[in-house]
Structure formats: C-alpha cells, structure tokens
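The other protein chains are all here in position, but one chain of the complex has been omitted.
As written, the chains take the letters A and B, and residue 1 is the first residue of each chain.
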Amino acid sequence: GSARFGLAYNEAETNETRIEQRMRVNITGIAETDAGVKLEARFRLEANEDDHENSISGKGPGAAGFAVSFGGLRVDVGNVSNVLDSGDQVDYYGYGIGFTSFLEANSNFNGPATGFGAGSADATTIKARYTVGDFSASLSYKETRAQARTATTLWSAATGGTSTVVYNDDAVAADEEYQLGLGYTLANGMSLGAVYSDSDIAGDYWVIGLNGTAGAIGYTVMVGDGDNQQDTSISASMNYEVSSATSIRALVADGGMTGADTAYGIGFRHGLGGGVTLAGGVGSDSSSNTKADLGVSFSF
Amino acid sequence: GSARFGLAYNEAETNETRIEQRMRVNITGIAETDAGVKLEARFRLEANEDDHENSISGKGPGAAGFAVSFGGLRVDVGNVSNVLDSGDQVDYYGYGIGFTSFLEANSNFNGPATGFGAGSADATTIKARYTVGDFSASLSYKETRAQARTATTLWSAATGGTSTVVYNDDAVAADEEYQLGLGYTLANGMSLGAVYSDSDIAGDYWVIGLNGTAGAIGYTVMVGDGDNQQDTSISASMNYEVSSATSIRALVADGGMTGADTAYGIGFRHGLGGGVTLAGGVGSDSSSNTKADLGVSFSF
Partner (left out) sequence: GSARFGLAYNEAETNETRIEQRMRVNITGIAETDAGVKLEARFRLEANEDDHENSISGKGPGAAGFAVSFGGLRVDVGNVSNVLDSGDQVDYYGYGIGFTSFLEANSNFNGPATGFGAGSADATTIKARYTVGDFSASLSYKETRAQARTATTLWSAATGGTSTVVYNDDAVAADEEYQLGLGYTLANGMSLGAVYSDSDIAGDYWVIGLNGTAGAIGYTVMVGDGDNQQDTSISASMNYEVSSATSIRALVADGGMTGADTAYGIGFRHGLGGGVTLAGGVGSDSSSNTKADLGVSFSF
C-alpha cells in the first residue's frame, strides 16, 4: 500500500488550496503452477479527498485485474491498463511534478489511456505483451458493450403511491478499441517506443516516445496526435539526481486541443528514509492555471 | 482468497459469450478462549463481471458472519448459511459443472437456500449444528423484520426547488424461516441427510440427499419438493478421478417448476499445481439453454 498527504494549490478552484489526502491498498493474490505459469489477481481499496471542498471518502474494492505470465509473455485481463497506459513501450506520464504528480508528460496529449483503479469499469480490457531480448510488442483490446439506461421506479408519497419509472442517464454506448505498441531498447539503455490506438468512438491516435538515463539525468521525450485533437502534442520531462536522496524534475508540454497553452513545471523529491519521500513542485497547466503542491508520501 | 477468469457462454444472453472474472477475499478474525471456545468473524470483498455486457465492478465488505464452536457444537450468527445452504446434512450443490459451476445439483430445485456473501441482507440468520459420532443435527432460524419503503426527498430545479417525497420500492415484508436438518454417515462413508424448511412466505420444502465416494467415484443423489414448485425435483451428480490431477464430472437434474426441462452437463477439472485449476464444461439448463465455460481458478 501507499499513502500521501500535504497541501495542493490550484488557481482554477474556488477554494484554491486543499489538503491532499490519499491512502491506497492493493490486495493481490498470486499463484504459480508447477510449469511456472504465474497467475495474479488484484483489486484496490482507496481513500481520497473528493475535491477542493474538504470532503473525504473511501471507495473500493474496485473491479479486479488479472494477469498470467510465462517467460516473455504476459497477458492481462479485466480492469487493467491498455497499451498506452501500461508504459510497456512508451512512458506516457514521464517524470511527474509534485508529490501528487499534478502535472505529467501527457498534459497536452489527449490520448486514450485507461488503467487499473479502485472503481468500476464499463469495459473489459485484454492486453498481451511479448518481450524477446531488447524488443517488446504489446496488443490490447478493450470492448465496451452497449447498455440501456437503468430503470428506477419511484413511488410518489403525495399522490398516494403512484409509480413513475425514470432513468438515470447511464446508458453505455458500444465501443471497441485496439492498441498496438512496439518498443526497442538500444545498447546505451535508451528506449524507443510507439503506440497506435484505434477505436470506434475516439478514432485514431499515435504516440512516439524516447526515454533513458545518462548519468544522473533521466529524460523522456514524446510526440503524439490523433483524430480527437487539433495540434500535434509534444512533451519533454527530466529528472536530475542532485544527490543519492534528492532529485529535481522539470517538464514542458505543448500542442493538443485548440487553445491549449504550454504546460510547464518544476519540482523536487527528497527521500527521508524508510520509504518516506518529501516532494513538491510548481507549474502551469495547459489552461494556464498555476498549480503547486508540497507533501509527503510513503509506502508500507 | 480465490480468483478465476475465463470464458463463459450462455445461449440465453444477447451477448452470448462473456469474459468471466471473479476475485474474492474473505477477511476472517479468529479468537479462542482459555476454555477452548473458538470465535470467528468474517466478511468478504469481491469483484465480478456484472453481466454479459463486459462491465466489471467490486463490492463489499458485505454483512459479517460470526461463529462460535466448542466440541461438537457450532453456532453461526448473522450473514450465514441456513441449513439447506450449509451442506451440513445434504450436499445441495453436488459436483458443479465448469469452472464457474454454471450448473449445479440444485438446478431444478426451488429450495430456500440462503448463505454468506459480499452483499447486505434484510434478515439475520442463526444456525446451530450438533455433531455426535456419525450423527449430526442442524437447526436454523432466519428472521426478516418488516421495513417500510425508504423516503427520499427530491428538489426540482425547474420549479425553483419544490420538493417531492418519493419512495424506491424497497419495502421489506416480515418473514420467519425455520429449517431442520438430520444426517447420518454409514460405515462405508456414505452420508444420508434430510432437510425440512418452513417459512411464512415460501411455505414448506423438504430435501433428501445421499452422497459418498466409491474408489475414484464421488456421487450425490437428491430428491426434493415444496409448496413453491409443481413437480418433485431429482438430481444426480458424479465426479470421476481419471488421475491424481484430472477429474470428469457429470450432472443431471429434472422436475421442479411447471415447464422445467431436464438439465444436464458434463465437465472436467485439471490441477496445474500451486493451487491452480483449469476447468470447463458444457450443459443445458432447466430452460433448455446451452451453457459452457472454460477457464482457470486459483486460491491464494
């Protein structure tokens, strides 16, 4: 599990400062057959502040995600990441800014990344990844089947129990999404990857990414575009290890939707030992809103 | 905990094939007094596919079940099985077909079996089982107390906040259910049992069952009838251990409600080691719908 708390600032909110709070526990079950096939199942319990209004709540367990792995092959089923979210080939989120990662490398990208969480899902995802030497390929399929709105019968007290059938607006439209990812790691540790996504509703999307480390510096560079955005998106994020405990991060992203502004931010992380990290940052998002945070996170 | 996933087919559904997904975690607390009385409490977290529309979600913790055991006496209280569900005397479910047990020995039976799960319950159940030598007796009492429909106040936005009081249709009718079970195990390991149930709403129900093993063969035979079904129900299920790892199962059930068809199915289970089982089956249910499944299950 993990937890974090501290202060988060967002210029766009009525109450600009909130007390950020999160506790996360993944419950994971693992089994391995005599032949060495590893099976996993997991779901998540999580508690969060709901918003900037100081209300707090818990949720979960969410839908479960399953995995089967054997040698270089791994298949994920259920409430699991699609290729873009998985990071199998492209590090879509890069080096996030602040202890809440309020700004990430995908800031100005409108890509269809969906992943595991503590909630329900209207779709089931299947993803297969195959790794051989320095090469990897991933393929995901996410199917959403059509669902009608749910009928609820309400009985009016005023009119002596007359019934009215109403719907909440929760109809689900059918959709199919395919994603293909290809990745290659060079001899110097630099990784090059590309993800292509096609879905009935969101159309095409592609992302090309580069990431690696050079001494104390880690970096990601990413370019992407799709039918659901007007301009090509680009981003770069960087992490610099000042010492064994302290690092500085910087990020810039541009492009995307019409009218999107350049997003940028700078932050730091400082390890306090025992799995505890003090981190913070400040930046500006793609709507030119200033955001900042400062807090601690820890794993247990 | 346990988990399973695979494919399940049901001719009766619009989307005939679904990706079956389930993860279950029971959280159990145990204490034992100096005098040797054992107390237990448990509740369950669970995640499932909701239906054949690919949506998936988690639920729980559900209502808790408690147990006190001392010598041959065990008392269960709360969200617990009544006598018919418990299997104390009659194995009501027999050898189920497929990795989801989509067809079980109770297929054509309309018996009032209620048990532990990850949800809430409108009733509290108390069950006592006493075992002495080869003889056992169980008695359960399930009381549902009347509850009125819950009132909800809705404020209309269009008419300036005018309130309307409505009910969801969740009134609960009072009910009392008594069940008595008697069982005897013969010298050759064959068990003979009977359960009688009486409730205000569902009326009488009785079941007589026989089960045991003979070499590599395990079997259950069951007969039952009640006020809530037209014809006497019968069923037989069988398990045959082909090898130490593989078994074949077959099941047939008939009778029950007017118009019910003969249900039958055949399946297999194959242990892969490490608590992992590959299983599948095919059959026809009491509405003559073809069902089938194939998948893995594992415990952790």
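The criterion applied here is as follows: a contact is a pair of C-beta atoms (placed from the backbone, for glycine too) under 8 Å apart; a residue touches a chain by one contact, two chains touch by 3 or more.
Quantities reported herein were computed from a predicted structural model and do not represent experimental measurements.
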Candidate in contact with the missing chain, chosen from B:37, B:132 or B:242: B:37
Identified contact with the non-displayed chain, of B:14, B:153 or B:188: B:153
Touch criterion as defined above, residue of A:166, A:201 or A:242 at the omitted chain: A:166
Touching residues on subunit B - with respect to the absent chain: 27, 29-35, 37, 39, 41-43, 45, 60-64, 66, 68, 77-79, 118-124, 126, 143-147, 152-158, 161, 163-164, 172
Sites on subunit A contacted by the missing partner chain, in the whole complex: 1-3, 5, 15, 19, 21-23, 25, 45-47, 49, 52-60, 149, 151, 164-169, 272-276, 296, 298-300
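What we mean here is this: only the chains that are shown with their structure count from here on.
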Angle, in degrees to the nearest 5, of the Cα rotation that carries subunit A onto subunit B: 120
Centroid spacing, where centroids are CA-atom means, of subunit A and subunit B in whole angstrom: 38
